[in-house]
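Here the complex is missing one protein chain, while the rest keep their positions.
And now, subunit A:
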Amino acid sequence: MIRIDSVTKRYPDGTVAVDRLSLEIPDRSITVLVGPSGCGKTTTLRMINRMVEPSEGTILLDGVDIQQQPVNTLRRSMGYVIQNAGLFQHRTILDNIATVPRMLGWGKEKSRARARELMERVGLDGALAKRYPYQLSGGQQQRVGVARALAADPPVLLMDEPFSAVDPVVRKGLQDELLRIQEELGKTIVFVTHDIDEAVKLGTMVAVMRTGGHLAQFAPPAELLSHPADAFVEDFLGADRGIRRLSFFPAAGLELLTAPVVPIDATAEQIAAHDTTDAPYLLVTDPDGKPLGWSEPQDLTAGDIKAEELLPCGRPFVPGTDSLRAALDCAVLSPTGWAVAVDADGGRVTGVVSQQTIAEAIRGAHAEGREDDGRPEGPADMKVAG
């Protein structure tokens, strides 16, 4: 565990970058430091590997003051990833990744074998091994940066706005990759970002910092969204924190209707048997059960349903893995106001659900959240993708 104990960083000109900050960073999880620029989050991160020395206070790594060991030994035991990757432009991708193992005296062959293993782990094509950084895209360079930081298998990984300089699509890919790698490796990761969405997505714990180096709130992301400590945190979370909080409630509990689902080869009886009081629309599926589109019952002629005349059904959600936020999004985007649920493996329709039903589920989840007051770990455990 990394324990930051009332640490202050004051520069000679009197500026206080970090003000009596205390944080306990739990092992094998991602702790995100987030805040506006000038809040001291990067300074805090850099004090952990002594790129910046604190003016007051101590930082303990597994109970030992980090001042106790030689600075370069400390740094080699911590992976470090920065914005724009900071790769060595004069070395090949393989040699970049092998840097720290080589310095630790692993030998050329062993270091390179390890580097190849890591390229695979971070999702880089082995053919890139002999390339130079300028030949890679920004996203690929950042993957190399992560691989390089992991090369000597350090227990701690420090990441300073690593994904800020890549476009949103690549960023999402890198974030998902980081979560996957973390699932496999279980590092103690300290992650700095100014993007609250990134913080909420990646963090097991999120430390919101405010200008002047003060800690505003330290909590799991779900608690942050449901109970911001003060107006600053609330403001920083943005206007749609209510919607974003829905990411933490699974869609699995939604009551799905199967009655309005008919196959494309439906008979006249099947269409007529449909009860329009529950749902005014029918969802037509292909023979495999995959969704084709919506239609009003009277527009359907048995034996002559044309897929191209149906209303589009939009993007479906998967109740097992998606959140209420994803379900609500599907319902809002659907022309009929109904969301389509499919199974994870085949994309076959498992049912449909209305905006109303989702709204009831949200009310229910919020009521539960209120009962959880004082037990903040509750919503965090329910964190689901999407």
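Definition applied: contacts are C-beta pairs under 8 Å (C-beta built on N, C-alpha and C of every residue); 3 or more make two chains touch, one makes a residue touch a chain; residues count from 1.
Note that in this section contacts and distances are computed from a predicted model.
**Student:** So one subunit is absent here. Using its UniProt record, which name fits best from "Stage V sporulation protein AE", "Electron transfer flavoprotein subunit alpha", "Cytochrome b/b6 domain-containing protein" or "ABC transporter permease subunit"?
**Tutor:** "ABC transporter permease subunit"
**Student:** Could you tell which one of A:8, A:29, A:55 or A:83 touches the chain left off the display?
**Tutor:** For the chain that is not drawn, the touching residue is A:83.
**Student:** Specify the residue from the set A:75, A:116, A:241 or A:290 that touches the hidden chain.
**Tutor:** That would be A:75, which touches the missing chain.
**Student:** Over the whole complex, note the residues of subunit A touching the chain we left out.
**Tutor:** Touching the missing chain: residues 49, 51, 71-76, 78, 80, 82-92, 99-100, 103, 132-134, 145, 148, 158.
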